[in-house]
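Shown here: the complex without one of its protein chains, the others still in place.
Let's turn to chain A:
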Amino acid sequence: MTASPQGRPGHGLTVALFATCINDTMFPGTPRATVEVLERLGCTVVFPREQTCCGQIFTNTGYFDEAVPSVRTYVKAFGGYDYIVGPSGSCVGAVRDQHPILAQRSGDAGLQREVAQVAPRTLDVSEFIVDVLGVTDVGAYFPHRVTYHPTCHSLRVVKVGDRPYTLLSKVRGLELVELPDARQCCGFGGTFSLKNADVSVAMAADKARNVASTGAEYLVAGDNSCLMNIGGVLSRQNAAVKPIHLIEILAHTEGN
C-alpha cells in the first residue's frame, strides 16, 4: 500500500496482539502475518509478553479452577488496551464467552470487574479489520484456488459471519470455491479428539473428503487447531490441499 502513514486506516491505533499459546508455539507464522497485516494497515502493534493462554483447554475439559490462573494472566497482560486482537475464533471466543463465567467461579470481585472490561475488547482479527478499521481490501495478492471452512467457534461463538468471505473476495488473483457442507464441524473439539478419537476421525474424514472434492489448492480457516485436524487427515491421505490461516493469505502481497 502506498498511502502515507497518516492516511492509513489504522493510523493512531494501538493493537495488543493476542498470539494464543498454540500459535505462539506451533504456528508462529500466523501471529507474524497478523503483525504484518495490521502494521501494513497503519496500526501500532504491541505484544504483551505476560500473555499465555485463553484457558479453554482447561475450561472445556471441565477444569474450571485450573482455568482461572489463565484468566488472571490474561487480564494482567491485556488490561489497559483498547483493542486486543487475536488470529483465532476459538481463543477469542473463549475469552469473550468463558472468562466471565470463570471469573465468577473464582469468587474474586476484582477479577470479575477486570474481565468485564478486557473480555469484550478482545476481537478476532477479521472483526477488527472489517469493523474497527472499516477495511475489506487489505491489498493482498494470492493467485490460488482456495476453499474456506468456517470453523465452529468463529461461526457460532465469535459470530464472524461473512467477514472472512468478504476479505477473501477482495484478494487479487484468488479464486474462492464453495466447500460442500461447510458449516459442519471438522471433529476437532480440543480434548474431544483424544477422548472420542474414533468419532473425531470419522468427522475429520468427512470434512477432508469435502475439501478434496473442491479441487482447491488451499484450505483456509480462521483457526489453526481445526486446520491442523483437517490438514493432518489430508496429508495422511496424500491429498495435495494445503491448510493456511486466513490472515496468512491476507499478508501475501504482490511480489511476496
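Operating definition for what follows: a contact is a pair of C-beta atoms (placed from the backbone, for glycine too) under 8 Å apart; a residue touches a chain by one contact, two chains touch by 3 or more; residues count from 1.
Just so we're on the same page, contacts and distances are computed from a predicted model.
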Name under which UniProt lists the unshown chain, selected from "Transport permease protein", "Tetrapyrrole methylase domain-containing protein", "Xanthine dehydrogenase family protein molybdopterin-binding subunit" or "Lactate utilization protein": "Lactate utilization protein"
Selected residue (touches chain absent from view) among A:P5, A:G62, A:G134 or A:G255: A:G62
Residue of A:V160, A:C185 or A:L250 touching the missing chain in the full complex: A:C185
Contact footprint on chain A, counting only the chain that is left out: 19, 21, 23-29, 31-32, 35, 45-47, 49-53, 55, 57-70, 72-73, 77, 97-98, 152-153, 155-157, 183-185, 187-205, 228-229, 231-233, 235-236
